[in-house]
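For this view, one protein chain was removed and the others were kept in their places.
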Amino acid sequence: METLSIRTHAREEMMDITRMLNSMIHANGWTDGALLLYCPHTTGAVTINEGADPDVVRDITVNLNKLVPRNGDYHHAEGNSDAHIKSSMFGCEQLVIVEDGTLQLGTWQKIYFCEFDGPRSRKLWIKWLGA
Amino acid sequence: METLSIRTHAREEMMDITRMLNSMIHANGWTDGALLLYCPHTTGAVTINEGADPDVVRDITVNLNKLVPRNGDYHHAEGNSDAHIKSSMFGCEQLVIVEDGTLQLGTWQKIYFCEFDGPRSRKLWIKWLGA
Partner (left out) sequence: METLSIRTHAREEMMDITRMLNSMIHANGWTDGALLLYCPHTTGAVTINEGADPDVVRDITVNLNKLVPRNGDYHHAEGNSDAHIKSSMFGCEQLVIVEDGTLQLGTWQKIYFCEFDGPRSRKLWIKWLGA
């Protein structure tokens, strides 16, 4: 598998990694199949959502904090149980289609690496599954 | 990849597409592998849940609206931030098993295309991954 190194800068962050992934696809000569994007961190996730208006990402992270607040009925001593819960809600992996050597995404879609307990230096694992 | 055209009729809708997918599997002669179901729209999702009692789908959509209401602390001007949040909570893709040319689902499972900002004319992308 390949690895992407990511540096987040806020406690909650959704970082657009679409361009980095297309570069990796090109560099590896992958043409037709699916790409498994896997986050090996338990306070992170991978999701796909709108990339045209940055307010969408703002609305997602702000309202996710209302659903799962940082402080609450938590026993885990590290103070990041909210981030673990969000990780399972969004999911740590995503499978995307590749054809003609390019990610097949909807018009408004971008791929986001999510970190809910940053800032952190993180990795994303990428596994190619040929068609 | 193949494409399924879908027309939703309400703002929030979960449409059972199981039969359409089995027809596509049969038409393409796919026998053993996995089918990647990918929604290219940022207010949509794909999920699998109960199909015997329509009240389950009603309970899911109604209570998802309680968790993520249509009106709230949103900056995105299109008025559909709730739909974007739901899209990331349910996820835009699903991978299902195919054996003997048939979707392998649990007794009560059906596959649902979800649209949270309809009614809309939508597409579902389907990529075959042979075993």
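Just so it is clear, A and B label the chains in written order, and each chain counts residues from 1 on its own.
Here is the rule we go by: contacts are C-beta pairs under 8 Å (C-beta built on N, C-alpha and C of every residue); 3 or more make two chains touch, one makes a residue touch a chain.
In this text, all values refer to a predicted model and were calculated from it rather than measured experimentally.
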{"item": "Residue among A:24, A:95 or A:114 that touches the chain left out of view", "value": "A:95"}
{"item": "Residues of chain A in contact with the chain not shown", "value": "1, 36, 38-42, 67-68, 72-78, 81, 84-85, 87-89, 91-93, 95, 125, 127-130"}
{"item": "In chain B, positions touching the absent partner", "value": "33-34, 47-50, 53, 55-56, 58-60, 62-64, 66-67, 89-91, 94-97, 99, 104-109, 129, 131"}
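What we mean here is this: only the chains that are shown with their structure count from here on.
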{"item": "Centre-of-Cα separation between chain B and chain A, whole angstrom", "value": "20"}
